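My questions all concern the structure below.
Partial view: only certain chains, each at its native spot in the assembly.
Should a chain be cited, it is by its letter among A and B, assigned in written order, with residues numbered from 1 in that chain.
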Amino acid sequence: MDDQTHAEPPGYIQNKDDQLKRLRRIEGQVRGLQRMVEEEKYCIDILTQVSAATRALESVALSLLDDHLRHCMVHFAQDAQHSHEDKVAEASAAIARLVRS
Amino acid sequence: MDDQTHAEPPGYIQNKDDQLKRLRRIEGQVRGLQRMVEEEKYCIDILTQVSAATRALESVALSLLDDHLRHCMVHFAQDAQHSHEDKVAEASAAIARLVRS
């Protein structure tokens, strides 16, 4: 979790505004869910909105991961003399968490 | 989505405060994600937080669904002369959306 060890700028920077826009929309969805529970809306309608918010979060994750892999690819090519096993292991672990959540 | 057709109080009401507390925590997680992207934190660390928020949303959904099924059970027993096929179909469709999201 120590981002100090990652001196290079993160790989997703080109889509930063898009990601922030999506996350603000998801924040709105979660506030909408609170309102639905507060007003005791019908359970199935709330579940539909939870599924929509979950899918939106997954889209953010898949987009971040795509940017990350793109960034790693450039980095691997520029620094061919080192092994990057740890970077691949780290990406694989993140993918496993996404698939299983 | 028309909750006017659902005159009876929703089934999840007994856990309302719990659900609101969870949803507020998820809202905080999503705002935390915005901060991480804003400050260009390391991509894999952001993905870990996205997985945590996704799992938290799933927990809200599973808890709402459990309350809903409990509520339906009581209702079916009290109103045995009607078929409740539509209620089961509706619950199954909501479960399918959760499993596939």
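Just a few scattered comments:
Going forward, a residue touches a chain if its C-beta (ideal position, glycine included) is under 8 Å from a C-beta of that chain, and two chains touch if they have at least 3 such contacts.
This one's a predicted model, so the numbers in the text were calculated from it and none came from an experiment.
Displayed in place are 2 chains, all sharing one sequence; the entire complex defined by the structure file totals 4 copies.
Here, only the chains that are shown with their structure count from here on.
Between subunit A and subunit B the centroid-to-centroid distance comes to 20 Å (mean Cα coordinates, whole Å). Contacts from subunit B toward subunit A in the complex involve residues 1, 3, 6, 9-13, 16, 19-20, 23-24, 26-27, 30-31, 33-34, 37-38, 40-48, 50-51, 53-55, 57-58, 60-61, 64-65, 67-68, 71, 90-91, 94, 97-98, 101.
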